[in-house]
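Working notes, structure below.
A single protein chain has been removed from this complex, and every other one stays in its place.
Letters A, B and C name the chains as they come in the text, with residue numbers starting at 1 for each one.
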């Protein structure tokens, strides 16, 4: 059940960092069956406990709902797991400094080593390219698949007027990338205000840094603090 | 007394989110008599308890003051309840990122789905259009009625050099809208700094999103935390 | 000893609001002798207790030091009390959003009702007009008197590359003005980024608002929380 605890820790860590409000979510692919994933029921992230974790197939149908409500945007997760076999964890959030990029067409680029995964630019999902007049939510497989296509091979994608998605080969990466994407957005805004010419990380630096940038010194700390809080909340 | 506890939770939630300082207030229309509303006595919001809630008629005259002081700007609430029969809750605040919009004539518009209620623009109440040389406070029914006219059918209005008002069909909406209006103001500022052309939510998206944007995953969390704090404060 | 507790509460409230770091200070004029004032010894504000309060004459000479170190910039306080008989409390701080105004020659003006005391502009103390090559600190009576002259009849003055001073007819006002000056500085920056034409409070509005803007709904809350913390720190 370690991956259940990882997931509880991820929800609470993202809430603690202000990356997700009451509406974000994190999932992990099942370690024993690549055709399944786990995500919490519809609930404020900072309240998630192990018993709130539900299992889904890749069409995002719950396997054993037991009366629990599914989050409406679970198709983001299922469709990305279909499209990206190496991805083991997905985060969707409304991280506030990223959203202004999503509505201005300004490309986020790798500005510092902690967010080298941004590389030479992140894509931006425009839901209107798929369907007009939506409430912006990714409520079905068609929208989820379109989002996965825009994401392509990237580590993250913005979603116009909505938020962003980060993915990783493990949960430390999907969570760490969400936290540092928010920080990188603030830095890029500030850099753009300071001067016209920004020195981005070059392709060789991104290539050298990205594989080692695993947030593994941070993750055990985040996990420990979050699970201590989850335990305290039970009392 | 559930609506009294809702109100206690609303005051404390707004203070916790930094949306109201010592001077904001929240009201609910009486569920049993549409000609009455409830609001706390003049007190710092983070200290409000059930016994601080007072009842008023729509002319904002207290029904049973018991020596408690009324907030001077209660006419904001009474006059809006007169003008908008469907409104069941009103928040007035000094939410800091909204005020710069109120003094520059820059229109706030719906930039992201969590604040779709902003629609194609919020009005801005200029008190000088009604009366010159005031202290900016809405201290009587005439000013309150003028504010209600500027609000019109909108979900919120700015108040020049002062703050803003949000309304809702229930308290989760008036509170949630205040919190997300503040966030939306920050995002719009950042977007305006990043680029000239902002992709706003279009009319069809606003129409689709606004009815479902009810903050109902957030409200039970906010309420529970606030009431736990209110209870702890009694000890 | 109520004014001693007021002072303890003021130090801790300003630290809690991020208005003073380890280096700000607050004083009150003695209620029994207008030629005396009280201020804490050289100590981080969030640690101040009643026994850290020292008494000074208006030349800023301690009356009964008992081996306690005086803050080097106490002359700010003494010289303002000499020049402004109605002033009963003075705050000096390094409030971070105010300092950028002090080095750019941009005048802070009254933008919202909670900071109406700013009026049609705050002065800015340039220490080089009095003495060149200082460490910027107001270390003697000559510098303090020059600062008091720049302050004139205003409720606050900026200090170039250093910070600011606020004054009041009581401690609620000097403290409240420091807190809302910081907020007003942030709002003015944001308004200036949003648009060229800012609608300031007009002279009649400032005249109407300033006398009633006494921060008296906030002060008892701040005081109670700060003194509870001071008491807890003794255990």
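Convention: a residue touches a chain if its C-beta (ideal position, glycine included) is under 8 Å from a C-beta of that chain, and two chains touch if they have at least 3 such contacts.
Here the structure is a predicted model, which is why all the values come from computation and not from measurement.
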| item | value |
| --- | --- |
| Displayed chains contacting the withheld chain | A, C |
| Touching residue (missing chain; options C:2, C:64, C:86 or C:135) | C:135 |
| Residue in contact with the excluded chain [from A:44, A:114 or A:127] | A:114 |
| Residue of C:47, C:82, C:149 or C:225 in touch with the missing chain, whole complex considered | C:47 |
| Of C:113, C:162, C:177 or C:223, the residue in touch with the unshown chain | C:162 |
| Touch list for chain C against the chain that is not drawn | 21-23, 42-44, 46-47, 94, 96-97, 99-101, 103-106, 128, 132-137, 160-163, 189, 192-193 |
| Absent-chain interface as seen on chain A, which is shown | 111-114, 116, 183, 186-188, 190-191, 193-195, 197-202, 204-205, 207-209, 212-213, 215, 217-218, 220-221 |
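Operating definition for what follows: only the chains that are shown with their structure count from here on.
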| item | value |
| --- | --- |
| Neighbouring chains shared between chain A and chain B, ordered by label | none |
| Farthest chain (mean CA position) relative to chain C | A |
| Inter-copy rotation, chain B to chain C, in degrees (Cα atoms; steps of 5) | 90 |
| Chain B-chain C separation of Cα centroids, rounded to whole Å | 32 |
| Rounded Å distance between chain A and chain C, as computed from the means of their C-alpha atoms | 45 |
| Overlap residues in chain A, where contacts from two or more other chains coincide | none |
